[in-house]
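Just one protein chain is left out here, and the rest sit where they should.
Lettered A and B in written order, each chain numbered from 1.
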Amino acid sequence: MAKNLSGDLTVASANRLSDGVVVFLDDSGHWTPKLERAALARDKRAGEILLERAKAEAFSVVDPFLVSVSEDDDGTLEPLSLREKIRVGGLTFDAIAAEAVRYA
Amino acid sequence: MPLYREGAIVPVANDGLAALPLAEWLQAPTQAVALANTDQLDLLKTHLGRLKLIVLHFPKYTDGRAYSQARLLRGRLGYRGELRAIGQVLRDQLPFLLRCGFDSFESDQPGFGPALARARTLFSVVYQGAEDDRAPAWLLRLRRRDARAAEQIGPLAAE
Partner (left out) sequence: MPDTHFYRYDDFDRTLLAERVEQFRDQVRRRLSGELTEEQFKPLRLTNGLYLQLHAYMLRIAIPYGTLSTRQLRKLAEIARKYDRGYGHFTTRQNLQLNWIKLEDAPDAVAALAEVDMHAIQTSGNVIRNTTADHFAGAAADEIEDPRIWCEIIRQWSTLHPEFSFLPRKFKIAVTGSPNDRAAVRVHDVGLRLWRNPEGQVGFEVIVGGGLGRTPIIGKTLRAFLPKDELLAYLESVLRVYNRYGRRDNIYKARIKILVHEIGVEKMREEVEAEFASTKDSALRLDPRTIEAIAGQFAAPPLPHRPATVGAVEALKIEDRVFALWLKSNTAPHRMAGYRIVTASLKPAGAPPGDASSAQMEGVADIADAYSWGEVRVSHEQNLVLPHVAVEDLPAVYAALGRLGFAEANVGKITDIIACPGLDYCALANARSIPVAQRISNHFANLARQHDIGDLKVKISGCINACGHHHVGHIGILGVDKNGVELYQISLGGDVDFGHTALGEIIGPAVGADEIVEAVDALVATYLERRGEGERFVDTYRRIGAEPFKERVYAAV
């Protein structure tokens, strides 16, 4: 499956103010935790516009910024950098559960 | 920019004492001087008695150098005139500003006046002495111990 890794594709992301959850700006200008619903900018200029829009809608989030993503043939988005992959995907190991008395 | 003093919730009129920057003031000392937060305070010593207003600067509210200047002016040099904070002055810093001896503030932050009215009562306990006249916890603890000891000795002493 061919991936568009050109680095031109970006989404706008931030952390939600109330709870710190990672969110993305969607097409209607709302913040969603689902990367698949993120508004996608396809070139540098569109990215700038997207970021401006994100900053205008920043009341409920902290410090919006652009994240470079790749897009599969079927439209699946994935961040390019490891950092953003972790930010979206969560911990890369299993944390211990609340009631666990031993690490699994 | 609005000027606030304790005792009034709304801004007060700026009394028009023009504070000269230190270098100029040293040439011709007037009643008001404005210091940069890197200025040396010893230079004020000779003419300190003349001063009615010293203005200290917070270029960003996170730059805390003027707190030390304030304490040294009040505590070390014994300055008793008005000490004003200008620059980026925000209401959440008021408890610290008051404790360091500031008594007037230039700020355009909404709600600054009411916040100033409440600032001295936000904390009824302080751990350390500063340039206000609040007794720190360690001193109150000693006084309490002495008072308790006196209560016990008192009845005996009366005999």
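Observations
Everything that follows uses one rule, which is that a contact is a pair of C-beta atoms (placed from the backbone, for glycine too) under 8 Å apart; a residue touches a chain by one contact, two chains touch by 3 or more.
Since the model is a prediction, treat every value here as computed from it, not as a measurement.
For the chain left out of this panel, the touching residue among B:Q27, B:S124 or B:Q152 is B:S124.
Mapped onto subunit A, contacts with the missing chain fall at residues 15, 17-22, 59, 62-63, 80-83, 86-87, 90-93, 95-103. In the full complex, the hidden chain is touched by subunit B at residues 61-65, 67-69, 71, 76, 90, 92-93, 95-97, 99-100, 110-111, 122-130, 137-142, 145.
Going forward, only the chains that are shown with their structure count from here on.
Centres computed as Cα averages put subunit A at a distance of 47 Å from subunit B.
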